[in-house]
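Here it is: the structure, laid out below.
For this view, one protein chain was removed and the others were kept in their places.
Let's turn to subunit A:
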Amino acid sequence: MSFDHNIKVLVVDDYKTMTRIIRNLLKQIDVNDSDEASDGHEALAKLRAGNFGLVISDWNMQPMTGLDLLKEVRADARLKHLPFIMVTAESKTENVVAAKQAGVSNYIVKPFNAETLREKIAKVMVHA
């Protein structure tokens, strides 16, 4: 399954190490245009200002969680159709169900590999 590798991706995580890892993994799968935000508020500001084609967000952030960010994105008329992948260590069924109910496009449990990332991006971009 292929997708447009020219998409602009916003990686959201309050953990600098993880944003760096994800952005490097994106490069490894030939997605070279990415930016990062360290919390939900910064992410929303960047999404509203920029022309992003995909959000990859952690769940466990403060003060705005990834789930809150997802709900804000889905409530925004301009952003509501933006593909949104949750990449998180939260692996309880209720977390996945809550994210799905909030409109997440796909869900990746940490730790993950580059192939899983590529596969999920391809899947959500096909439906975008």
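Here, a contact is a pair of C-beta atoms (placed from the backbone, for glycine too) under 8 Å apart; a residue touches a chain by one contact, two chains touch by 3 or more; residues count from 1.
Throughout what follows, contacts and distances are computed from a predicted model.
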| query | Which choice in "Cytochrome P450", "Chemotaxis protein CheZ", "Putative ABC transport system ATP-binding protein" or "GerAB/ArcD/ProY family transporter" gives the name that UniProt lists for the one chain left out? | reply | "Chemotaxis protein CheZ"
| field | Contacting the left-out chain in the complete assembly, out of A:Ala45, A:Ala75 or A:Ala89 | value | A:Ala89
| field | Contact set of subunit A toward the excluded chain (per top definition) | value | 15, 17-18, 20-21, 24-25, 27-28, 59-60, 65, 67, 89-98, 100, 106-114, 116, 123
